[in-house]
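Below you'll find the structure, written out as structure tokens, and then a few comments.
Omission of a single protein chain aside, the complex is shown with its protein chains in their original locations.
Moving on to chain A:
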Amino acid sequence: MAEPKPASDLTRRVLAGDRVALARAISLIENETPQAAEVEDVCFRKSGRALRLGITGPPGAGKSTLVMRIAQEYRRRGETVAIVAVDPTSPFTGGALLGDRVRMAELAGDDGVFIRSMATRGSMGGLAVHTAQACDVLDAAGFARVVVETVGVGQSELEVAQTADSTAVVLVPESGDGVQAMKAGLMEIGDLFVINKSDRDGADRAAFSIRSALELRAPGSAWSPPVLQTVATEGRGVAEVVEAFEEHLEHMRVHGGFERRRRRRFEQRLDDLLRAHLWQEFRAQVPAAEWAAALDRLESRRATPNGTAAVLIERFGANRPGAARSSG
């Protein structure tokens, strides 16, 4: 990696808090334009101050409304807030309808808040492909808290846990069924749990069943996730959610989990980048005819996927042009 280059005009404006430049910078990153790397690198170096909060949960749990209330609560406490709201891209048309702002209209007109909608663009983990990079930009621009709202998730879209410093899983009274709560995945990534729409029947029972399920979690973590109840539309219970986030962050700072978590996040990002780049380089080395022949052999059962992969790596892996220069 080269020495830090002087920042471009756009990046300087981002760091100065120019909202037009900030929005443009995120677009450059989303569109993977040539200038994106410079923006990403400069902002990465300037990032690390903002605390990143993840909000995840099934569709219709009230995540957007809760995010709006959380932002309001932070504003009351004098902190600036950036929100990244992710909605799914259609795998069929490539289009997306990003509607989270509808629930956040009350935040309009506040210069201490910045909301950006992102489409997943093919990422399957509940976040957009470049959510982490967008968070770096918002972090570098000086927002004290960056709240990331995932798409409505099922049980396995858990990427937010690798992007946020602290994650809240938002459920509704009806999702508290005991067996559901014991399933792997979503229940394991919550640093706090929120039963939203708690004015409905069954909220207490849902909270109880989640607490019971959490007690079955493997011991070893000093933090036991609180289970909170909210009615986000009315703002009820939201101050307690913000308090719980802050307590968890403080707990991690005291007990050392904070740096560990961020380190794991960087490792994941590095892994993803390397996997993508190495795969792309390798794939470019395999001539189309060889590729087709390999598929033919698989189709006729003359070769196995394991064997074919080994042969391709043997033949083309060492010849990657990147292999020779990668030490530089």
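As a convention for this text, contacts are C-beta pairs under 8 Å (C-beta built on N, C-alpha and C of every residue); 3 or more make two chains touch, one makes a residue touch a chain; residues count from 1.
Note that in this section contacts and distances are computed from a predicted model.
Asks: Of the options "Cobalamin B12-binding domain-containing protein", "ABC transporter permease", "ATP phosphoribosyltransferase" or "Chemotaxis protein CheR", which is the UniProt protein name for the chain that has been left out of view?
Replies: "Cobalamin B12-binding domain-containing protein"
Asks: Which of these, A:Gln155, A:Ser221 or A:Gln280, touches the one chain of the complex that we don't see?
Replies: Of these options, the touching residue for the absent chain is A:Gln280.
Asks: Give the residue, chosen from A:Ser90, A:Gln155, A:Ser221 or A:Thr304, that touches the chain omitted from the document.
Replies: A:Ser90
Asks: Even though one chain is hidden, which residues of chain A still touch it in the full complex?
Replies: The list for chain A reads 9-10, 19-21, 23-24, 26-27, 30-34, 36-37, 89-99, 101-102, 105, 108-109, 114-117, 119, 121-125, 129, 272-273, 275-277, 279-280.
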